[in-house]
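With one protein chain held back, the other chains of the complex are shown just where they sit.
Then we have chain A:
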Amino acid sequence: MAAQKQEKSVIWDWLTTVDHKKLGIMYLIAGTLFFVKAGVMALFMRIQLMYPEMNFLSGQTFNEFITMHGTIMLFLAATPLLFAFMNYVIPLQIGARDVAFPFVNALGFWIFFAGGLLLSLSWFFGGGPDAGWTAYVPLSSRDYAGVGLDFYVLGLQVSGIGTLISAINFLVTIINMRAPGMTMMRLPLFVWTSFISSTLILFAFTPLAAGLALLMLDRIFGAQFFIPSMGGNTVLWQHIFWIFGHPEVYILVLPAFGIISEVIPAFSRKRLFGYTAMVFATMIIAFLGFMVWAHHMFTVGMGPVANSIFAIATMTIAVPTGIKIFNWLFTMWGGKITFNTAMLFASSFVPTFVLGGVTGVMLAMAPVDYLYHDTYFVVAHFHYIIVGGIVLALFAGLFYWYPKMFGHMLNETLGKLFFWIFYIGFHLTFFVQHLLGLMGMPRRVYTYLGDQGLDTFNFISTIGTFFMSAGVILLVINVIYSAFKGERVTVADPWDARTLEWAVPTPVPEYNFAQTPQVRSLDPLFYEKIHGDGTMKPAEPIQPIHMPNGSILPLIISIGLFFAGLGFIMMNMDNPIINPWIVAIGGLVITFGSMFVRSVKEDHGYYVPVEQVKADLKKGGN
């Protein structure tokens, strides 16, 4: 039969896949690699700050590390790790066979990856960017920053395109691909928060792209948007950056909220308290997230009126966030709680996130921010949000969804050990940084003088980092150990959970659902367990399933973009080996050429025949 899928080599299969589950795993691997890379930089920075006047790193290297650490963690680790779960879980949770545009999904991954590689390439061309992840002008202008910053600009520009198209894909998927009965107000909260976070990407990555384009024009083509001596405005960059930058924080934290809202009900054996309030709180947070950007700029001199407005707008975010916190607490209240590793991470998220939120409100008080600004207090605050919030949620999600993704459990003993070491290390590292900040230790400095009262806390902070590193090593050991010795999972629903991803067999067939399920309630699987026979009712007969073919074009398109970006960067190099224009235009030709091929070549996909579906059903059970 012409429509049958052909056998392919494993590597070719992964390079050409358009399957959302495989792409999810690819995001997971890529994100982890970048996470470890940026984590090692953090470790090195902390070692440098362990004792006063250390000489472990030079000031220049420290600046490059601090910039790359922040940039990589936010754009190339946290975002893709969340995308990993979104990719894997969203289609399953809404009862879909795939995302709306599988080809675009693969394209999003490869473009993000190409941008990440481009950024990382800076080490081989005279050092990384060194102006902080915010790249404030004039530090980042051509007068002060070398070619490393061009890697920052174009690497982020390229990977931003990937993020943007993936987000649009999620939006269309959630709008159009829901199973019958899966109304918007029955969406699991992880889907809701991913939906809203994708909206934020849509509206926030566009100003970032515009800002980066302007900076590129300034740096490479001699424009003067941000150069005061030529009539430009440096503060404009700060505004554009934070119009993107503040929503970015919510882009990351909202899906993290979603993960917590899945894990806590599952292991408290109760439905999520206040579902509707949770949904609307998420929307309000997202909207307010756009209107508070200038709280990063109180010290710029915007004047008392503007400072007050932005201060108050910022504090209002505490209200919907508080609603969410209380709803999680009420969900756990009176529940039959199982404290396995996933639940340990999820429940410890709540107090650490609250601590980060409290310091956030403190920072929002404009007059006091003159004191906190650019001290370690800020560093402590955002790491309580980012590590104590997002990273803990990511670990909770990892332990929760691991059996579905890989067909075996992660070891619980190693997992709990990992949790405690990491959690203690986290507080050791970052709690004392509040105090360092109040004592006046500035942020983004590579060393400090001794006997100023800063020695002990810096030392403790670094010890905490060793703990966290040990924790992550333990996680790696756990992953390897469990791959060989871990408890195999063949049942669909190892946690006795509530949502649709636990209704598909493990391992998940490539078409997810043999028959699209009929959704009758919120927490559809749990509803069937109580009111039905515990399995989802099909909404359609067994029929041949239409699947998309894999394609190598996403990879080629992103290779083209990689070289296009590299070409622009080379224009600022002293002696590029080849003419930069050749590289840039060559790259664009590859990209648009393969887009053209994609448009004219007909590819109607293939069918999984009924006999195959029935055979799978007999094996797995649905």
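As a convention for this text, contacts are C-beta pairs under 8 Å (C-beta built on N, C-alpha and C of every residue); 3 or more make two chains touch, one makes a residue touch a chain; residues count from 1.
Please note the rule applied: contacts and distances are computed from a predicted model.
Asks: Name the absent chain by its UniProt protein name; which of "Pyruvate dehydrogenase E1 component subunit alpha", "Na+-transporting NADH:ubiquinone oxidoreductase subunit C", "Maltose ABC transporter substrate-binding protein" or "Cytochrome c oxidase subunit 4B" is it?
Replies: "Cytochrome c oxidase subunit 4B"
Asks: Which residue among A:Met41, A:Ile243 or A:Val279 touches the omitted chain?
Replies: The missing chain is touched by A:Ile243.
Asks: From the listed residues A:Gly274, A:Pro507 or A:Pro544, report the one that touches the chain absent from this view.
Replies: Of all options in A:Gly274, A:Pro507 or A:Pro544, contact with the hidden chain holds for A:Pro544.
Asks: In the full complex, which of A:Trp14, A:Tyr51, A:Phe287 or A:Tyr527 touches the chain missing from this view?
Replies: A:Phe287
Asks: Which positions on chain A touch the chain that was left off?
Replies: Touch set of chain A with respect to the missing chain: 1-3, 171, 175, 199, 202-203, 233, 235-236, 239, 243, 287, 290-291, 294, 302, 306, 544, 546, 602, 604-607, 609.
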